[in-house]
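Removed: one protein chain of the complex. Kept in place: all other protein chains.
Residue numbering begins at 1 within each chain, and the chains themselves are lettered A and B in the order written.
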Amino acid sequence: MDLTQITFYAIAILASVSALGVVASKDIVRAASFLIVALSMIAALFALLGSLFLSMVQLMIYGGAVIVVILFGVMLTRREEPKSRIRQLTRSENLAYLGFSVLLVLTLAFLEYRIGGLYLRPEGIPADSQAIGIVMYSQYRGVVIALAGLVATAGVGSIYLVKRKRGDSS
Amino acid sequence: MGLIAFLESSLVLRLLLVAAGVFIVASIGALIEIYIERKFWARIMSRLGPTEVGRYGTLQLFADAIKFVGKEDFTPVAADVPVYTLVPALSVAFSFVPLLVIPFDYTVASLFPQRFSPGDFVFSNFDPSLLVLLAFFALQPVLVLLGGWASGSKYTLIGGFRSAAQMISYEIPLVLSLLSVVVLTRTLNLQEMIAVQSNSLPFVLLDFPAFLLFLVAILAELERTPFDLTEADEELVSGWITEYGGTKFLLLYLASYLKAFAGAAILATLFFGGWLGPSPVPPLAWFFLKTIVIFTLFVWIRASYARVRVDQMLNLGWKYLVPLSVLWLLLTPFAASVFLGHGVLG
Partner (left out) sequence: MTLVQNVAILFFFAFAFVIGLLAEYIPNLLVRRRPTPEKLAPFESGEDPVGGARVRFKAHYYIFAVAFITFDIVAVLAIPWATSWNMVNWNPVLLLFVSMLIVVFYYSLKGDLEWV
């Protein structure tokens, strides 16, 4: 049991507990706080896998922007408290999500034990920002161009949608 | 010596030593900053500032701290207790981590030159160190929103929204103006950025528009005047921190000065050369001096400018700073090529 393994198990336990907290908390802002912890644990996993770049980008985008959007959305609207937590948790959609998650975990376990796991980045290849840039902008530049189109569409579309809803309600 | 062998063997102990050292240096920096804030600002306004406690009022902060710590620890009736209690501690933690990546000169290693190399005590020489700083500044709006919500008062909630909107509006110019400096050095490693500046002109001259953009953006992120509209004392009391009293307030106050120290330190590192300077003065002292001088500039700006309104602040951020920082980022490589050609840049 070396340091890396201990760290991994600590992060995994914390991630699972916080994910459970997201689902099980009654107050929705507390659920969002648990979500922040869960996303930070993913950032910690990226760091453990050797890419601090991705870890910090995860914190910047998810912890800095996505959570802010979620919190703004949640705090700006009012919703009713569910009457019974158990009844809400056992609704058919939620059971379907649970079923799919179990299926996913079983598939990954199967891959791990029969084929030796999924392919990870081999050691020794530098993953600093310059190398990422070179690969991203020469080999994968089609992807980045597609992302640019997606960003423009998302930006225009989402602001348009929010404006229209606001126009309807006020 | 047994102590040195002990230090050599354990990484955790070295980390603890470095963390404690950085905390002490940053706290001393924060103390000096608060003193300058009160005295310098007062003098600009033709007042005297603190004069009673200690010689020339230097111990005023200690008196204030003792007063704050001695207050009753209360929790508002409508507050969300766990989040309310965690926010001040998290705020200190989030403000402290960026200090890890700012290159100080850990003079501990130079005390024992045979047994330790500087690399044993310096933990900031890794590639995406600038990103760590950006990430922890990007995490601030979440804290502000949760802090305003958890106090259970609708005025702190409004204050939290406005602060968060301000911080996210100026986050992009912050990132893009720092990226402009990254274009000049082509690395995200802060120590290498200082190394590049050691054989070229400081980046404040080579990259002056980025300096201006970053200055405005960091003032908005730190919620200092002219951008302190969320704690406009006549309107919203103290904004989102209103319901935090006693030690919690002290922790939030400390966190805001640690952030100011980190912001000024980044300005000093990226634009003025960090710890570089002529040799009789040790590098740590140069770094500290530059940071404090930049912080004095922040105080001077605070004392001289009026506060902007919320719509002026959002206009400035989205309609002026964002396009300007994008344009400058796209122009910087051309400037960099010119500089490289003339040998001005390392």
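One rule holds in what follows: contacts are C-beta pairs under 8 Å (C-beta built on N, C-alpha and C of every residue); 3 or more make two chains touch, one makes a residue touch a chain.
Because the structure is predicted, anything quoted here is derived from the model rather than measured.
Remark: the omitted chain is touched by one listed residue; of B:Leu31, B:Val53 or B:Val97 this is B:Val97.
Taking the complete complex into account, B:Ile158 is the one of B:Leu31, B:Leu59 or B:Ile158 that touches the chain left out. What chain A contributes to its contact with the hidden chain is residues 3-4, 44, 47-48, 50, 52, 55, 57, 60-61, 64-66, 68-69, 72-73, 75-78, 128-130, 132-134, 136-138, 141, 144-145, 147-149, 151-152, 154-156, 158-159, 162-163, 165-166, 169. The missing chain lies against chain B, touching residues 11-12, 15-16, 18-20, 22-23, 69-78, 85-86, 88-97, 99-100, 123, 126, 131-132, 138, 151-158, 161, 164-165, 168-169, 171-172, 175-176, 179-180, 182-183, 186-188, 237, 242-243, 246-248, 250-251, 310-311, 314-315, 318-319, 322-323, 326, 329-330, 333, 337.
By our rule, only the chains that are shown with their structure count from here on.
Inter-chain spacing, taken between the CA centroids of chain A and chain B, is 28 Å. Here chain A touches chain B in the complex through residues 27, 29-30, 33, 36, 52-53, 56-57, 59-60, 63-65, 67-68, 71-72, 75, 128-130, going by the rule given at the top.
Within the complex formed with chain A, the residues of chain B that make contact are 80, 82-83, 126-128, 131-132, 134-136, 138-139, 141-142, 145-146, 149-150, 157, 161, 164, 168, 171, 186-188.
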